[in-house]
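Okay, structure first, notes after.
Here the complex is missing a single protein chain, while all its other protein chains stay put.
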Amino acid sequence: MKPEPYVRREMLAPQPAPLGETGILRWMKANLFSGPVNSVISIAAGLFVLYVLYRLLPWAIQPSWNATSLSQCQDDPNITGACWGVIHDRFNQLMFAFYPHELQWRPLLAFGLMFVAIAPVLFDKVPRFLLAFTAMFPLLAIWLLWGGSAWPELMVLAGFFIGYAVHKALVGPAGELTAIILGVLATLLWWIFGVSPVAEMLQGVVPLDITPVESSKFGGLMLSITIGLAGIAFSFPLGIILALGRQSDMFIIKTLSVGYIEFIRGVPLITLLFVASVLLNYFLPRGTNFDLILRVVIMVTLFAAAYMAEVIRGGLAALPKGQYEAADALGLDYWKAMRLIIMPQALKISIPGIVGTFIGLFKDTTLVSIIGLLDPIGLANSIRGTTDWNGIVWELYLFIALMFWVFTFSMSRYSMYLENKLKTTH
Amino acid sequence: MAMADQPAGKSFRLSMLLYDTRYRSITIQVIMLTLFVIGVWWLINNMYTNLAIANKAPDFGFLWNPSGYDINQHMIDYSSQSTNARAWLVGLLNTLLVAFLGCILATVLGVFIGVLRLSKNWIISRLMTVYIETFRNVPVLLWILFANSIFIDTLPQPKTFRGENATSHMLWDAFAFTNRGFYIPKPTFGEGYLPVLIVFALSIVAIFIFRKWAYKRQEATGEILPVFWIGVGLFFIPAIVTQLVMGSPIGLEYPALKGFNFKGGFHLRNSLISLWLALSLYTAAFIAEAVRAGIMAINKGQSEAAAALGLRQNRVMSLVVLPQALRVIIPPLISQYLNLTKNSSLAIAVGYMDLTGTLGGITLNQTGRALECILLLMLTYLAISLTISMVMNIYNNSVKLKER
Partner (left out) sequence: MKKSLLLGTIAAVGVLAGAASAATLDDVKANGVLKCGVSTGLVGFAAPDANGRWEGFDVAVCRAVAAAVLGDSDAVQFVPLSSKVRFTALNSGEVDMLARNTTWTFSRDVDLGLTFVGVNYYDGQGFMARKDLGVGSATELDGATICIQTGTTTELNLADYFRSNGMSYEPVPIETNAEAQQQFLSGACDVLTTDASGLAATRATFEHPEDFMIMPEIISKEPLGPLVREGDEPWSDIVRWTLNALITAEEKGITKDNVEQMAAAAGNDPEINRLLGTEGDLGGMLGLDKQWAMRAIAAGGNYGELFEANVGENTPVGLSRGLNALWTQGGLIYTPPFR
């Protein structure tokens, strides 16, 4: 009898994969040591990282948080590296510069409300009536930051209603276009002649003011954020107009837009800031005097508008021609087509570019230190000029770099998230 | 206005200017132009009024007066007796120098980092991501100040090179790295240097001719010559042989410590190096992103097809992927070059005497001609920007996909 051939009757229990083919080892094999060259590179890079950390960490990790001057750090035998006391000592200054301590809730509140204001722009689910708040937010922020009477801001706001009322009243008898022109004219006239006296009068009747804060007290990160946000908010409408102007087939309008955009993009921001700080007064009637921060905001707005226009033009150009033709086929006029069909799509495409412009602008606000404003870098210079912190360099710069990094990095990540979310293709 | 001359037809009414689409665009344009002209006139009129009160008409005569100040880095002859116009030119050359050096380094670094960021090696691609995110998310002004501080605070002072017990030493007795800048040897041209230079120039021409010929030959026969190594040989050997035959007319002048500072050789000042490095490292992060986007934009099928043809990994990159990616990369690259050039105006923060430092800085301060100086400053930058974008656009058109 031949022995029965061996046949396994029961299933083998599944074995785990060999050690080298699973988990971290497999991952390392695939990603770090896939070949001799790669292995050498990985080891070298790993050693490099370790070396950098080995040199950096002992310097950075120091019990120096409570030092109140550089010499205190130098005299303390326990402290052999960074003197972080300067950040602790001057933290409030780096954030708010000389903004009065008891009023600092105002910029913080304005900053917080900003998120409420941009929410309806970014998310569809937020109730629509909040858009009205978005429109009012710039004026509210100005009032919160600078303080003083609220009446001028309210009266500027009233200008919009006056324009709307004039338009409403005239649209019947005089026709659409005339009504629009007269409405805009009425608003401008009100702003130029009406706002100041009426606001002054109303302030006399019903005082509506909070403690005013001078611009010279502004500074620190607060100033960077203020200039950055104001620049982007005001440059956005201007950028749309310029982009449309550049796309326009009216020769003069196109030429003016192109000339403006190319001029601004051809010169460095610092020269425009020089104009703001040195020359602007020459171009305005004698005795006109408004403060440097406002002049800077105006220049930054004009600067960012040119870049914004290019971003939006990219969005307009990226739209398929069919969209324009479809809008025409529906019989929509230019503004209706733009408002209902073209712009919503073009702006959606441009969002990453707009965020990119904003990040660039936010970083560029550091340039105001060159014309003497106290942004974080300007403050770093003045802190280094004091007897206590004379000679401190790295700690301040690192901290400032970190502040900017946190903001810009999170914005760029957010823009990537938006890009993915808004993708309508598959 | 011009409207009155229009052939208005029989029933022309004024309201047609607004409501008739034939006329409306002209009306709008005329209104815009009028507003624009009025606006510009208003600004200029204000300027003249303001200047008249101060008894100062715009006057560019100051350009021909002696500047009175010294500039440390000047590529053309310059002293405090030279004119302000010459100081302007010195500044312009310094701006162009740092922009040129910066663009080259930024491109090299950017392409390198962009390609490495796509590496399959995890630690390398992570490191490159960290680099890119660190550099592009921190203001460039801060990087410039940072670089300057590193050089000032960590490199040795010239005086530590002195004496028996010097704490710092020159590298090969030829390079000195101090906190006042880098001192490197400078070529000196002795008797009979001309033939050497001519041979050198000829060998460069020869390299190009050879490459063309080798390419043709490859097209014809399929044989690949070691173009690179022959090129390297052509580059060095003839010139070195001539140099030796002529009795070494081209020598090197080494820097040496004399008095307060090193003398002799080239002096690359701290301000130049820190500005150059900071601008390059910062811009490289953006270029790397553009390169990465360009490579990612190339259809995967392209590299797969190339691999199927049997090309090796590096050849797939250099012959198939990069040439196509280039078309996507060039436009953002142009704007990065422009950004770098414009950012070089931050030189003022580290005392590098560029355009903003001379014309827009000291000349402006010393003459008080703010209006004229800033106007010239802006126009100069505008001219530089337009030139760069023109040249780069010509290049862009030459590599653009020709659609047929």
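Labels A and B are assigned to the chains in the order they are written; within every chain, residues are numbered from 1.
Basically, a contact is a pair of C-beta atoms (placed from the backbone, for glycine too) under 8 Å apart; a residue touches a chain by one contact, two chains touch by 3 or more.
The structure presented is a predicted model; accordingly, all values stated were derived computationally and were not measured.
Considering the full assembly, B:A349 is the residue among B:V115, B:A147, B:L234 or B:A349 that touches the omitted chain. Summary of contacts with the chain left out: across B:S25, B:T83, B:S125 or B:N261, the touching residue is B:N261. In the complete assembly, the contact with the undisplayed chain comes from A:W191, out of A:F33, A:F133, A:W191 or A:F409. Set against the missing chain, the residues A:H88, A:K217 or A:K254 yield one that touches it, A:K217.
The chain omitted from view is touched by exactly one of B:I113, B:V196, B:I362 or B:I388, namely B:I362.
Shown as candidates are A:N66, A:T80 or A:N390; the residue that touches the absent chain is A:N390. Listed here are the subunit A residues that touch the chain not shown: 70-71, 98, 138-139, 142, 146, 152-153, 155-156, 188, 191-193, 195-196, 216-217, 234, 274, 277-279, 281-282, 284-290, 294, 297-298, 301, 370-372, 380-382, 384-387, 390-391, 393. Residues of subunit B that touch the chain left out of the display are 42, 46, 49-50, 53-56, 68-72, 79-81, 149, 152-153, 157, 159, 179-180, 258-261, 263, 270-271, 348-349, 351, 353, 357, 361-362, 364-368, 370.
One rule holds in what follows: only the chains that are shown with their structure count from here on.
Computed from the mean C-alpha positions, the centre of subunit A lies at a distance of 28 Å from the centre of subunit B. Remark: subunit A residues 31-32, 34, 38, 41-42, 45-46, 49, 175, 177-178, 249-253, 256, 262-263, 265-271, 274-275, 278-279, 281-286, 359, 363-364, 366-367, 369-370, 377, 393-394, 397, 400-401, 404-405, 408-409, 412 touch subunit B in the complex.
If you check the complex, the residues on subunit B that touch subunit A are 18-19, 25, 28-30, 32-33, 36, 43-44, 46-47, 49-51, 53, 120-124, 127, 133-134, 137-142, 145-146, 149, 153, 338, 342-343, 345-346, 348-349, 356, 360, 370-371, 374, 377-378, 381-382, 385-386.
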